[in-house]
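Every protein chain but one is kept in place in this view of the complex.
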């Protein structure tokens, strides 16, 4: 039995964290967060050079050929650093093409995605919170007409993987005719979301879409759970540091038992859930029967826990925690994204109940 | 606007409390609680002499002709003292006969109930938690065959008001043929519950039963909410006293901020809910349109709050709070009864939602 | 018990309605006046009638009425109904005026009370500092007497309305040698002067309801001090007594619940309105239990206050009740919002009580934390309830404050 990270995996997380500490410190992060696009090319370039864009893609396509656990570990580190950029959509888009694409489609896109010459994203959600493949209603094959909501960095993407009725998947390329992309002004300014409308827009079906789309969704759930864990544990760090430095009544506020216990409760909310997303990521590759439910459970649980930790973090910082200047808000909004994207906790709790045969 | 008790009402509560402190101190209470029957005739006699048995019955029948708020205030005081005995079933039985009975039935029973010469109870619940009049399935008019669960002090009662299909009500008298009463070993040993089975047992319909039964249920909800408030506020008192006397690490444990805040949270859970049951009791007589929903809301909320306060009280007392010797257990079980009798909080929350037209 | 206001109060209500019928909206010649002038005239009339500035002595421009919370409530209700201008709101009338009336010099009352209650001058409050939150008495802003002027240096924070205020009532350390609470004075400071810079303080919602105020050799006359030197802490505590209006707090809770119910009715999940979801229903009613408890407890406080009796521990709970309810409402709202939980808060939105659109619910989701802070953090509230309400020992670190 070995339920711990390998040295390589620990190194991978360290590397990403150090990269972010160096290349995306608070000031830089805030600049991107407050900026026009939420995207910093040099930062993304750096991630690509670390191999993060193709981590989960086969070496044959220029990827690192690693597993979901490795991708999730990176996702945790990015959540920990609240790293802005298209990692999530790009990873899921690449996975969709890998699992559902024709050889030609793979050849065309995967090397470019792995190499950072192109960026992918996924367009799943339809009005009413219809995120799940079985809920998609957008029809069409060669051309699409209709719209998708909450598409990460659509304006940036060279290729969009679009979810269609029957759980099918199709590719739409940048600048395709009849496509209209409008910002939805999302709360997480490090991961911008757009509304994408199609009007007779040419699309290319992914042959194995119907078989692959649920699995791509599950991958997304794992990555969001990991990101949420990263964000939550970072927020806890910030609160503990603050409690050790902020003084009131002549002592650091960590001396106040009520706050100390609140921090302990935050710790017990978040820390054990690390193993929950590890397990879901591990199951994704090694325990197929458990993969979908573990992913739903991890996403529902961590989406909720990280969000609560974020709320507690604002309070633990007192008035200042409520300000724009305080970094807490950046992770607070990170947690809001992780909680709601691909479906709120209640949606995945109900799915988990069904998947258990309850 | 006057939303406060009159002097008479405050005096009424004081009188009941003082009576219980004198006639039913911890030792006495424990004796009844641990005894065979859960009933102490002299104690009940004292309550009757105070007029508690007929408080809500018209003076014409030997009652005090007071309102539901007054009855509820008494119920609070009884919950505060965890007073053992048949007050609840007797009050509801009397109300049922008053609202639904023929003149002859009223003449026959009400004076005796008010005077303590007879004790009434109500048999509502049927297997599966079917407490509500619209759920009753027991059929029959002149004779009854079937059974009722969780009947308070059935073995003691001279007359049982039985809920029938269609929300009808009927009277069954002590020792009627084919009646079988078996103790259900309820958790609140101060308010024993029995299973009552009928086999061709003669019964007497209450003419206005179908119109009155829901109102009797609502009265029960108000009285249980009041009792729960009394129990919860008493538990809080016990915890605060304990926190001011129990010493650890050389100081009273009330010095520990975490406990202090837990006690503050208990206080804010229970204290404001006093007004909730007051309002429900007031509405019962004066705001008919709001009466049913206010009663459901008060019972659901206070059933839950008092129970949580009871759990917190055990913890606030540390190990000793978990023992039989510690009085907390008596009120803990009082709260369990108030929470579950006539339906759990979730049942009445759903009813309240329906009644709001949601 | 009687939840109606009772006969003589209904008669009073009728008088108020009659008055409003005559004078609002402005009739005849008054109707021709410019808007602001019309409102000023109306307020003057309403004050003559004893409907406004009821607690203010006539000689300072008030109507000097017997305190009667129920009449006050009826007036608020009726004025609101026809959108007539009521008492000027804000920190000036709520906090400064009562303080001046209790602790101020005669000339200070004459100079400031009238214009403040007429809305001719506005105030902001200079209490909190970056380093002094819950431990307010540790404030560091210094004021030194140079000649016949106070020269003030320091920084204040969480200062609402600072941008438009004409004056600030401000706690400053004037006796550096004196013990913590004894070294503070209560000064009145003109805001429109070179020594004062106001910077809006942006919140996580993107809006800016608060400001930072930087005082650099700011000046105010020697006698613009309320109470004696070093008495500022006591003077500021005195004001707290005037903070009340329990009904107000509960009204917020009921309004939030109403908004939430509306949201649950109008938002669909899986094709059906969220309010039909059994879990949502359970949570809604569970929240309503707290909301009604708060609302009805408000009735009780109103009754007791109107009799001059103390509602005891209840009154210490209003802020924390609002905080808890606000936070539960916000969390359920976020679940109801579903995918719209990804949207940014309505930037610049004022504190929303009954949120309009989904984006303002996002703002509410954040404000529900801000509220906790505004009323002193929840932990401070718990201390108050535990110590003053339940009589438990005070925190070891919290040094006794002289006034209590």
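Each chain carries a letter (A, B and C) given by its place in the written order, and its residues are counted from 1.
Note that contacts are C-beta pairs under 8 Å (C-beta built on N, C-alpha and C of every residue); 3 or more make two chains touch, one makes a residue touch a chain.
Here the structure is a predicted model, which means the values were calculated and not measured.
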| item | value |
| --- | --- |
| Which residue of B:150, B:213, B:233 or B:265 touches the chain not shown here | B:150 |
| Identified contact with the non-displayed chain, of A:11, A:26, A:60 or A:268 | A:268 |
| Residue, one of B:29, B:156 or B:340, that touches the chain absent here | B:340 |
| Missing-partner contacts on subunit A, residue numbers | 1-6, 69, 240, 243-244, 251-252, 254-255, 257, 260-261, 263-265, 267-268, 271-276, 278-279, 282, 286-287, 297, 300-301, 304-305, 346, 349-350, 352-353, 358 |
| Subunit C residues touching the omitted chain (full complex) | 277-279, 282, 396 |
| Contacts of subunit B with the absent chain, listed as residue ranges | 125, 128-129, 131, 149-150, 184-189, 193, 247-251, 255-256, 258-259, 311, 314-315, 318-326, 328-329, 332-333, 336-337, 339-341, 344-347 |
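Just so we're on the same page, only the chains that are shown with their structure count from here on.
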| item | value |
| --- | --- |
| Centre distance in Å when subunit A and subunit B are each reduced to the mean of their C-alpha atoms | 53 |
| Residues within subunit C bordering two or more other chains | 379, 382, 395 |
| Shared-contact residues (touching 2 or more other chains) in subunit A | 256, 258 |
